[in-house]
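Shown here: the complex without one of its protein chains, the others still in place.
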Amino acid sequence: MIGMLYAPYVIGSYVVTFVGIGLYTLRILAQARKAAGQVPLQDRPWS
Amino acid sequence: MTGFMTSTTSPAPSDRAPTSTTFSRALGIAALVGIGWLIVFGLFLSPNDRVQKTGVRILYIHVPSAWLAYLAFGVTGLSSVAYLWKRTRSLTWDRIAGASAEVGVLFMGITLVSGSLWGRISWGTYWTWDARLTTTAFLFVTYIGYLAVRGLGGTHQQRAKRSAVLAILAMLEVPLVHFSVTWWRPLHQNETVENGKLSGLMLFTLFVGIIAFTLLYVWLVLHRQRVLTLLDQVDDQGLDVAIVERRNEVVNAQEVSP
Amino acid sequence: MDSVVQRVVQPVVQPVVALVDVVAVLGSFPALAGASLSVNRGEILLLRGPNGAGKTSLLRLCAGLLPVERGTATVLGCDLVADRTSVRNRVGLLGHSNGLYADLTVADNVRFWGATVGASQHEIDASLTRMGLANRLADVQVAKLSAGQRRRTALACLVARRAELWLLDEPHAGLDATGRDDLDVTLRSAAAAGATVIVASHELERAGALATRVVEVVGGQVRQVAE
Partner (left out) sequence: MNTWRIARLVAAKDLRVEWRSRVVLNQVLPFAALVMVMFAFALDNDTVLTRVAPGLVWLATMFSLLVIVQRAFAVETADGALDALQVAGVRLGGIFLGKAIALAAQLAVLELMLLAAAIVLYKTEVVADGIVLLVTTFVAATTGLAFVGTLYGGLAAGAKGRETLLPLLMLPVVAPVLIGATRATEAALGTENATPSDGWPWIGLLALFAVVFGVGGTLAFGSLIDE
C-alpha cells in the first residue's frame, strides 16, 4: 500500500497523468464528431 | 435516442465515433485494460521499494511516458523525412508527424511533472540540472515551437513542408543540446531502474506500464491522425463552397453594373 | 490531319502566359476561382475589374509567388504547377509594395536590384535616367521620398531587371504627369523590344490607351471584353 508520507505526490502524479490523457482524448473525440458530419463516409480511408 | 431513430442520413455508430474501426476499438479497450492493471498494480499490489519507499510508484508512469515521448518525437522525425523523401508529398506522413508530436508533447509534459514529483521524494528537490532532465525540458519546448509553426496556416502542402523541415532541424538540434548539457553536468543521480535493482513484482508493474502506454500512444496517434485528415477534408470542402461563391460574384457584379 | 493544316497556315506560337481554370487560395479564400487567360508575346494587356476581384493574385501567380491550387498554368514555357519557382528571374513584378529598402538611397536600391540579374553600371544609369531619377534624387534615402517618387524608384529597379514578362499592379497610382509619360514610354518600348506586359489598373483611360487588349477580372475569373 501507499505510505502515508508521500501519498499526495504519488496520487498527484497519477491524477495529473490520467486527467491529462483523458482531457486530450476527449478533445480528439469531440473534434472528430464535429468534423464527421461534414465529411462523407467514402472520404474516410479507414472505414 | 429519438434523434438516433429519426436520423436517416448517417449511420449512428460512425457518427458517434467517426474515427473508430474495429482494430482501433480493440486497441483502445486493450489500452484501457492495461491502464486499469497499471493503476491496480502500481498503487496497490506492488510493494514499496527499500530505498525509494513509495516513491517508486511514480516511476511506473514516469518511465513509460518518457520512453513514449522520445518514441513519439522519433516518429515525428521519421515521418517528416518520409514526407520529404517521397515525390508524392503524401499528407498522410505530415499528419502522422503532427499527431505524434502532439502526443509526444503531452507525454513529455507528464514526464516532467511526474519526474519532478518523484525527484521531490527521492532527491528532496523538484528539479536538478542533470543532463537528461535538461535535454528533456528542451525537447518539450522545441516541440511546442514545432506545434506553433504547424498552426501558422497556409495550404496543407505549405504547412507540411515547413513543419517537416523544422522537425528535421529539431532532430539535428537534440543531439547538440544533449552533448552540451552532458558535458556541462556530467554527474547522474542514482538510476535505480536502469540498474535493475527492482524486485520481480516491481519490474512486472513497470512492464505493464510500458505496454499500457505504448498501446495508448498508438491509439492516440491513430485517432489524432484520422481527426487531422477529417479537418483537412473539411477545409477542402470549404474551398469548394468558397469557389462557387467566388464565381457567383461575377453574376452579382453583372446585376449591379449598368 | 487538322493539326498539320493548322501548323502550316499558322505557325504554333506558344503564348507567354497560358492559364486554364486556375484556382489559387489566400489562406482558405479562393482569390482565383477558375481563371483562364492567354497572353501572347509583345502584348500589353490591361486587367480591369473591381477591388478584390483577383487582379493582384493573378499577377502574383504569374510571378511564381502564389501556388496553383487547381488547374494548369504555364508562364514563359515554365509549368508553374510542377515548379512555380522555375519562371523566376525571367519575370518582373511591381506589386502593391515597392520592394525597396527604405534606409538605402534611390541609386543603392536600383544598383542592388540590377545586380541581382548582373546588370552593368551603364544599364543601371540608363534605368535611373529612364524614370527621371538621374538627378539629385539619386542620392536621397527612399524613406525621405514621396509615394510617387518611390513608385518611380521601384519602376527603375524593374527596368534594370530586364524581364521578359512585366507584371505591374496599379503602376500609375501616385505618379505625376511626367511619371506617367515616362512609364508609358517605358512599357511601350519594352513591348516593342519583345517583352510582354500585363498591367492591372483602375485608371482605364490612361492604361486603356496604352494597352493592346483589355480583359476584365471579376470574382476570381477572367472575362474577355469585346472591343
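We just call them A, B and C in the order they show up, numbering each chain from 1.
The rule is short, and it goes like this: a contact is a pair of C-beta atoms (placed from the backbone, for glycine too) under 8 Å apart; a residue touches a chain by one contact, two chains touch by 3 or more.
This is a predicted model, so every value here is computed, not measured.
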| item | value |
| --- | --- |
| Omitted chain - touching chains that are shown | B, C |
| Touch with the omitted chain, as defined above, among C:48, C:130 or C:161 | C:161 |
| Contacts of chain C with the absent chain, listed as residue ranges | 63-65, 85, 88-93, 95-105, 108, 112-113, 115-118, 141, 157, 161 |
| Touching residues on chain B - with respect to the absent chain | 138, 141-142, 144-145, 148-149, 152-154, 158, 161-162, 165-166, 168-169, 172-173, 176-177, 179-181, 183-184 |
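Everything that follows uses one rule, which is that only the chains that are shown with their structure count from here on.
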| item | value |
| --- | --- |
| Pairwise touch network: line, ring, star, complete, or other | line |
| Separation of chain B from chain C, taking each centre as the mean of its C-alpha atoms, in whole Å | 47 |
| Complex contact set, residues of chain B against chain C | 153-155, 157-158, 235, 238-239, 242-243, 246-250, 252-253 |
| Partner chain B, residues of chain C touching it in the complex | 23, 25, 27-30, 33-34, 50, 53, 67, 69, 218-221, 223 |
| Interfacial residue positions of chain A with respect to chain B in the complex | 1-3, 5-7, 9-14, 16-18, 20-21, 24-25, 28-29, 31-33, 35-39, 41, 43-47 |
